[in-house]
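Complex shown without one protein chain; remaining protein chains in place.
When the chains are written out, they are named A and B in that same order, and each has its own residue count from 1.
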Amino acid sequence: MIAFLIRRLGQALVVMLIISLLSFSIQDNLGDPLRELVGQSVSEAERQALRDTMGLNDPFAVQYWRFLKKALRGDLGDSYFFKKPALEVILEKLPATLELVFGATLIILFLSFPIGVYCAINPRSWFTKVMMGLSIVGISIPVFLTAIMLIYLFSIQLGWLPSFGRGATTMIWGYETGLLTVDGLRHLILPSIALSSIMLPLFIRLIRSEMMEVLEQDYIRFAWAKGLNRHRIWFLHALKNTLLPVITVGGVQIGTMIAYTILTETVFQWPGMGFLFLEAVNRVDTPLIIAYLIVVGLIFVVTNTLVDLIYGAVNPTVKLAGRQA
Amino acid sequence: MSRYWTLFMGSAFLYRFLRDKVVIVSFSMLLLLVVISFSAPLIAPFDPYDPTQIDIMDSDVPPVWQADGDARFILGTDAQGRDMWSTMLYGTRISVTIGLFAVLLQSILGIALGLAAGYFGGRLDSFLMRLADIQLSFSTLMVAIVVLAIFQASFGTELYNDLAIFMLIMVIGIAEWPQYARTVRASVLAEKKKEYVDAVRVIGLSRRRIMFRHILPNTLSPILVISTVQVANAIMSEAALSFLGLGMPVNQPSLGSLINSGFEYILSGSWWITTFPALLLIMLVLVINLLGDWMRDVLNPKLYKD
Partner (left out) sequence: MPLLEVRNLEVKFPLRQGELVALRDVSFSLDPGERLGIVGESGAGKSVAAFAILNLIGRPGYISGGEVLFEGQNLAKLSPAEMRRIRGNRISMIFQDPMMTLNPVLTIGTQMIECLQAHRRISPAAARKLAIEKLRSVSIPAPEARIDQYPHELSGGMRQRVVIAIALLTDPSVIIADEPTTALDVTIQAEIMELLLALCENNDVSLILITHDLGVVSQVTRRAIVMYAGRIVEEGPTREIIANARHPYTLGLINALPERTTPGQPLNQIPGVMPSLMDIPAGCAFHPRCSHSMEVCRCQVPTYTGGANFRVACHWAAGREQQ
């Protein structure tokens, strides 16, 4: 277990270093911090002097090292637009994105497993056929289109649910949440559905096809031959084996989901990190862009390590705990 | 070549194709869309790239069947006065082009890397696979957004507009090689184990010949299946990027950028600017996905499916 963790941590460190290097190079080449500080009328000589004082003429490696040190202290520069520390701005918006992802994940988990398992066990039922048909249509509709359609139907035509923003939020120990108010929850519904809309059919199909393959295996037949209860066969013997590839794919999809939050937040004007990032891009607010990349990179690395750990816990053939034969 | 043709005509593939109505409809639909979009210069009533044909006074005209409709613009016009139908045709052409070329790039890159990893094994293999893992986990869309955003911010919109289509193909093309590499590598490893590869080597054929003449044909069917789905994915990625303003620029619109430009009007009434491109996009992607699904069923009968 320890060896595994150390290896994964080492890998994570390498990835974060690469991200930080990339981010730094971007910062170096993008936008001009001087322009934000001083106007046009400053002379060239004064500009160079200013650059020297700020350390902007030092060699790349030196500047990078300085960047790293500051980053580790949590200082990623100040956002040009907000005039506040970039990291602070990002972290303020983090809860919104987290809750959106949380909502979408709940939908995916609670719907994909039952439907996927049912379709695997009953491949010929009409429900299965309908689900399979719907799922192909589902994966063909991009996230932003689903979002637009949901807004059009539920907000404009029916007026049942709000179409933008996060609604009323409450602060708990410095964490701003929308989950504790009815208004906040109402605002969460459509964006969560939109975010889950393309991954839900994917998971249904994945679970169904993996489970169908598992059900053909010898060990399932042996379980039938032992005279076990069919629910035990389906939900323990088969499902546990189905989980393994699903966890693997799920881990990869986390990255996609984060990308999709950018799309969803844009359509719903959901005040999360993704929306912030897009605005930062449009304004060329470099520190904010960098801060987003680093925070998102960190999230990736952490969740991927967690997924690997979960996989190791479920799959006994992975030598996680160093069991001896 | 004619030998391949005879094989194809008599194959189970063609047989199953002709008997499955859904596939025939999908394929015809796809063919139709590709043909009409690529003949856009010939059949579109207007040329949306020609500023002389666009009159700002013509903007926001509803489709022809509505009260304020204009017979010149069957599906109405957008906020700049461009004919929707023409713009959609050109836009589809762009989307399909990007999809095809991006997948071409991905497949060549991925197959090459996958063959190398599988055949040579060892350190090269572990390195490539680790790289693939990391790249997969970062998701194409994320990478594309970041790269394109940086590019646009660094080089300005002017240059960006000229290079947009090229950049999109490059980014989507390079980001998705892991899928192909993995599949090809798995096939190579499986084939390596088979004895005939040893037999062929004993006879003395060069390594490259072994790879291309013996291993490659057997990896063809998974590649075909993946490619179809990847084209659909590439088109959707491009649409998403254009929707965010990071893809095709407004003066060379693809379906995604059209949807984006219409989005703000969806509440104020010009619903057609978003709706028609959206429908066309969904149709295009759906048809490709249906075909891909059917191919997977036919070429990969691991499972007896009812």
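Structure notes:
Basically, contacts are C-beta pairs under 8 Å (C-beta built on N, C-alpha and C of every residue); 3 or more make two chains touch, one makes a residue touch a chain.
All figures in this text were calculated on a predicted structure; none of them were measured in a lab.
Of the listed residues A:S79, A:S135 or A:N241, the one in contact with the hidden chain in the full complex is A:N241. Residue in contact with the omitted chain (choice from A:A223, A:I254 or A:V307): A:A223. Listed here are the chain A residues that touch the chain not shown: 216-219, 221-230, 232, 236-237, 240-241, 244, 314-317, 323, 325.
To be clear about the criterion, only the chains that are shown with their structure count from here on.
The touching residues of chain B, when paired with chain A in their complex, are 134, 136-139, 141-142, 145-146, 149-150, 152-154, 232, 236, 239-240, 243-246, 259, 263, 266-267, 271, 274, 278, 281-282, 285-286, 289-290, 293, 302-303, 305-306.
Across the complex, chain B is touched by residues 15, 26, 29-31, 123-124, 136-137, 139-145, 148-149, 151-152, 156, 209, 212-213, 216, 251-252, 254-256, 258-260, 262-263, 266-267, 278, 281-282, 284, 286, 289, 293, 296, 300, 304 of chain A.
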